[in-house]
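Here it is, the structure, as structure tokens.
On to chain A.
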Amino acid sequence: MMEAKTEDTVLDVRNLQTVFFTNSGLFRAVDDVSFSVRRGETLAIVGESGCGKSVTALSVMRLVPDPPGRVVGGSVTLEGTDLLSLDEAEMRDIRGNRISMIFQEPMTSLNPVMRIGDQITEVLRLHQEMTAKEAWAKAVEMLRLVRIPEPQRRAHEYPHQLSGGMRQRAMIAMALACRPALLIADEPTTALDVTIQAQILALIVDLQKTLGTGLILITHDLGVVAQTAQRVIVMYAGKKVEEATVEDLFANPKHPYTRGLMASMPAVISFGAKTDARLNEIPGMVPSLTNLPPGCAFAPRCRLAIDRCRAEYPPLQEVDAHHLAACWRATELQGAP
Partner candidate 1 sequence: MRSVHALAAAALLLLPAYDLASAGEPKQGGILRVYHRDSPGSASIHEGATYSINIPFMPVFNNLVIFDQHIAQNSQDTIRPELAESWAWSSDNKKLTFKLRQGVKWHDGKPFTSADVKCTFDMLMGKSQQKFRQNPRKSWYDQVSDVTVNGDYEASFELKRPQPALISLLASGYTPVYPCHVSPAEMRTKPIGTGPFKFVEFKANESIKLTKNPDYFKKGLPHLDGIEFTIIPNRSTAILGFVSGKFDMTFPTEVSIPLLKEVKSQAPNAVCVVEPINVSTNIIVNSSSPPFDNIDIRRALALALDRKAFVQILFEGQADIGGTMLPAPGGLWAMPKEMLESIPGYGPDINANREEARKLMQKAGYGPDKRLAVKVSTRNIPVYRDPAVILIDQIKSIYIDAELDVVDTAQWFPKVARKDYTLGLNLTGNAVDDPDQSFYENYSCGSERNYTNYCNKEIEKLFDQQSAETDVAKRKKLVWEIDKKLQEDVARPIIFHARQGSCWQPYVKGITIMVNSSYNGYRYEDVWMDK
Partner candidate 2 sequence: MFAYIVRRLALMLVTLFGISVIIFVLLRVVPGNIVDILFDAAGFVDPTDKANLEKELGLNLPIYQQYLNWIGGLLHGDLGYSYVSEKPALQEILPRIPITARLAALALLFSASIGIPLGVLSAVHQGSRLDYTLRVVSLSGLSLPSFWLGLLILMASVSMFGSMPIYNPNPKTWTEAFAIYAVPAMAVGFRSAALTMRITRSSMLEILRQDYIRTARAKGASEASVNYRHALKNAILPVITVIGIEAAFLIGGLIVTETVFNIPGVARFLVEALRWRDYPIVQNLVMLIAVVVVVANFTVDMLYAAIDPRIRYGD
């Protein structure tokens, strides 16, 4: 594989498999996905909606709703601990403490009947020995850290009194309150106004730098990736189809799907809608995960598909240094799309 486990590695995910049991059949939401994140590094996971990005994140958090979902294979190692072997109580000590997560919808992700301050205090008191007073002071400090004006007053307010951007800042404050080793941000800016998006993103990156946190940024927005990430993995239909450094990926995408994504990227990055924008350049739809074709899942939509693509799934291969791709014709693709 691409990089050896180093002491710097915060999270190491190997061959993760998460399936959903539905009444239309088995659905492999995450299929044999591996990646790792180093301290202070930003890893972006990119793909259309339904490709398994969010489930990957939830699998790492062990928050996949069961039933119907279940992590069925692989390992998730955080700072040397295998998370999948922990019992629920041990896992709770990790969540919010060593790994935190920011969700897409700041509107609904905060408890409407609890004050902002209380919600931050809660995470502090769960994981750190603190009096209520200390925790509150710390919460206010966190709010100041995420640049919320008048943090003292805001801490006393309820979520609905804050704007969307403010709420997401509060979420970030909550997520970083315990200085986690890893922060997972699942489309943190999608639901926000365009003008706020950049600010929030900048804030996350800034804080990540200051705190040395590893960051997994889940997005469908390649513009965001270009601005913030060091490495990128591209997912399609539950599988990792390409992995590279940001520079490599943008300069020389090796998977037709990645190329399609890039081609459909508008000049100005402006995805304001809540749902992922439809990609004009890629015909067809994401296939139903319960009924995948035998070969490459992307083959039906791929202009370059050959017979082999339809018959045999391409393995993930190192096509360049530190550049992995799963495509029979990866080597034929050169340069920017």
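One rule holds in what follows: a residue touches a chain if its C-beta (ideal position, glycine included) is under 8 Å from a C-beta of that chain, and two chains touch if they have at least 3 such contacts; residues count from 1.
Picked so that all candidates are chains of the complex that A comes from, given by their letters.
Keep in mind that this is a model prediction, so the values were computed, not measured.
Listed candidates 1 or 2 all sit in this complex, but the one touching chain A is 2.
Those residues of chain A that touch candidate 2 in the shared complex are 61, 63, 89, 92-97, 100-101, 103, 105, 108-114, 122-123, 126-127, 158, 160-161, 171, 174.
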